[in-house]
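In this view, the complex is presented without one of its protein chains, the others remaining in place.
Letters A and B name the chains as they come in the text, with residue numbers starting at 1 for each one.
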Amino acid sequence: MELYARGQQLLRDQPGLVVVAVAAMLLVGDLFGKLLGGGLTAARFGGFVWDGLVIGLLIGLAGIGLSLTYSILGFANFAHGDYISWGAFSGWAVAYLLAGIDRYAAGGLLLIGAGDGPAPGDVGVSITNTPGSILAGLVVAVGFTIGVSLLVDRLVYRPIREADGITLLIASIGVAFVLRYLIVFFFYSGRQGVTDISRVPSYDIGGVVINAHELTIVAIALALMVGVHLLLQRSKLGKAMRAMADNRDLAQVTGIPVEGVIRTTWILGGGLAGAAGYLVVLTQGTIAYDLGWLLLLLIFAAVIMGGIGSVYGAIVGGLVIGLASRLSLIWLTGDLSSFAEPVAFGLMIFVLLFRPEGIFGGVSTA
Amino acid sequence: MSSDQFQTGRLTQFRELLERSDAALVLTAMAAFYLLFLGVGAILNYDVAGLISILGQVTFFTAVYALIVLALNLHWGYAGLFNIGIAGFMAVGVYTMAMLTAPPTGSPPGLGLPIAVGIVGGMLAAALVGLVTALPALRLRADYLAIVTVAISEIIRLTYNSPAFSTFTLPGGIALGTGGASGIGNFPSNPVRAIYYVDPSSAASGTTPIGAAVFGFFEAVFGVVRSAVIVDLTYGLVLAVVVFLVYTLLARVGNSPFGRVLKAIREDEVVAKSLGKDTNRFKIKTFMLGCALMGLAGVLWQGFGTGAVYPQAFRPELTFYIFIAVIIGGAGSNTGSVLGGAVFANLLFLLPQYLPTMIEQTFSIQANPNNFIAAVGPIAAGEIAPLLGYILNQRLPALRFVFVGVLLVYLMQNRPEGLLGHRTETAAAVDLSEGHTPGGQTGTDLTAPDEGGVDNE
Partner (left out) sequence: MKEVSTMSSESAADSIGEDPAVDTAGDGDEDPPLRVENLRKEFGGITAVDGASFTVADESLTGLIGPNGAGKSTTFNCITGVHEPTDGAVYFNGTDIAGLAPNVIANRGLVRTFQIARELAEMTVLENLMLAPQRQQGEALYRSILPPFRDGVIEEETELREAVWESLEFFEIDHLAEEQAGNLSGGQRKLLELARALMTDPDMLLLDEPFAGVNPTLETKLLDRINQLRAEEGLTFLLVEHDMDIIMEHCDPVIVMHQGHVLAEGRPEEIRNNERVVDAYFGEQQ
């Protein structure tokens, strides 16, 4: 009786939420039906889950930075996707260079095969074939993207630190244009193969095929996430960031070095975005100037779902979005498979409408 | 001496005219752009047909940009609705038009309805999608609204792009389609062509009496024989009329109690509500009207202007172009919107397309390296031409985007109120200053506020 009354109340207050919940339950029910009835093999299901985890971890990794800058600087950074792209291009330029310098001219390698540069199959970059160059590329991707985000902050955002969120948002669209098309200027505008998939070993685990690049991504992403966790727990940084997100003026008065915290935020966020961009190429096998922009909406979805400002929320949100977009393929078969992305966008819109504080809002940490 | 004075006098008079009259301002700007592009044509040694063609382009792009910027200004400038899903609403307008009017036997099949139905249908469809977006989303903070609208615009684009609806069958067995990634190219051609050609879809079908007269006139006066150029110019002029009509419509919206409430919402929604205004209704209506106009702009631009629609034309970049144009003009002013659209269309969109040829012709640059290293390498040997060739022939579109981005950042840092300054247009259907009852103080006596007698703080 009590439950019934509460249900009625919920239906009245949040009809949309109820509809979404019912739809989700129906889907889960259908999923079990498919799994038990044999419409979907466990291996195929496992494959979707694994793919979702891999992309979800990357979305989460990139989302940490977006979430932090959103809450601390108070604007949605539409250039974040292009930090990711620069991470990919800077890192892979170096990975290419190191992997192929013994055989090819440096120029073509640095431009990741632009013009008449060497083809990916010839350079043969892969984690098993050229582990050193892959790791060096990662380091450069992180470092370079940190540099980009600090430089952009200095030139663009710092002079208008006190401006409202919309002004900063529009400025970030300008930054996005500049960064994205500088990639085109130096590299190219098409999508190009990068890794040598033929040399990447893969393992069959209960029917789910997992390749070494995906394992690398999961390992590095988890390591970075643990690193961020420790950093925020062991230092006063997390606390200072939270204070600044709440009220920047107050934080300044209480002696928090505001500009310093902002710089640290960019370093953290930029670095993780660079790493995510670099790693995305590892799983996709291709690189394109707009790869970050294409991911950006998914990252926004993750960040909003996790609650803006929450590091752990961004990670969980990333996993939810990654899994949702891949698991939706269970139902979206054939021609409909092109709707995997719209499904994720749709999820984000629902969260914004019915729980704008995020589904994990209220447990925000750092 | 005295002629100098005379000239400065005329100049001041002219400046005053520009300040007073929006029409004079717009016409002067357009005259300047026409001159500029005639100059471009002259440098490129165009013949008369080429010159008319370039003027037709200037008219077309100015008009379509003005149109879409006016629509955005209604959202953002009037009501403060931060909609960055413009491309999506344009797509809905033009796709609906194309699907309604394409022949049922074509590929993809359409409904074969008359063009007028297609245009109205496209506007209604865009307004409806606007309603569906607005109903829930207008409660959101401005930045959330931005994210939601850009997501919706991407959902729309990906839906049109999807092979799933490339052709599909409605209940009742009627076939219809979006054409998937390759879009729709078989909807009826530009209705302006019906003025000149017996069969609008084919120039070879023979000319109408009007066509014969106009083509004959141009041939006699300028020696022009390419009728397509004249058709394009005509369409540009038709669009200019449409812009004028939409401008008038929006001026009415702005200069009315409705527009006054919008202005209040933009400034302080709580105050508007506290004065009894149901702000959500105002916002929804405004959002729908703006979306309908965006749909119309889609129809007139990508539909009849381009002759084919495909999903790639509606990437979010298009939205940001329009935002930049509205920011250049200064949000909140219709005249500013038209000017902003004109500046963007001519200086940032059209001119860069002619620049490479002009520069190459002037400086005779032959080099055309296909990657950056090959372009900068020769600089060590003192050769700058490969870099220039690379920039001009390979990367000018990219650099234009970079420039646009820099401009946006510059504007946000230095002139967030717009390049052309903040213009305000009084929101009332009558001249408010006229109402002052005679006998009292005159309403035009603007005492500085700090000299006002009521303040004793």
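Simple rule for what comes next: contacts are C-beta pairs under 8 Å (C-beta built on N, C-alpha and C of every residue); 3 or more make two chains touch, one makes a residue touch a chain.
Note that this is a predicted model, so its numbers are computed, not measured.
Although one chain is omitted from the display, it touches the following shown chains in the full assembly: B. From the options B:Ala151, B:Ile230, B:Val243 or B:Val261, the residue with contact to the unseen chain in the full assembly is B:Val261. Contact with the chain that does not appear here is found for just one residue of B:Thr8, B:Thr105 or B:Ser433, B:Ser433. When the omitted chain is restored, the residue from B:Leu158, B:Leu249 or B:Leu396 that touches it is B:Leu249. Contacts to the hidden chain, counted on chain B, fall at residues 249, 252-253, 256-261, 263-264, 267-268, 270-279, 282, 285, 289, 424, 426-430, 432-437, 440-441, 443-447, 449-450, 452-457.
Going forward, only the chains that are shown with their structure count from here on.
Averaged C-alpha coordinates put the centre of chain A at 34 Å from the centre of chain B. For chain B in complex with chain A, the residues that touch the partner chain are 82, 136-137, 140-144, 146-148, 150-152, 154-155, 158-159, 161-164, 166, 320, 323, 327, 369-374, 377, 395, 398-399, 401-402, 404-409, 412-413, 416. On the chain A side of its complex with chain B, the touching residues are 16, 75-76, 107-108, 110-111, 114-117, 156, 159-160, 163, 165-171, 173-182, 184-189, 297, 300-301, 304, 334-336, 338-339, 341-342, 345-346, 348-349, 352-353, 356.
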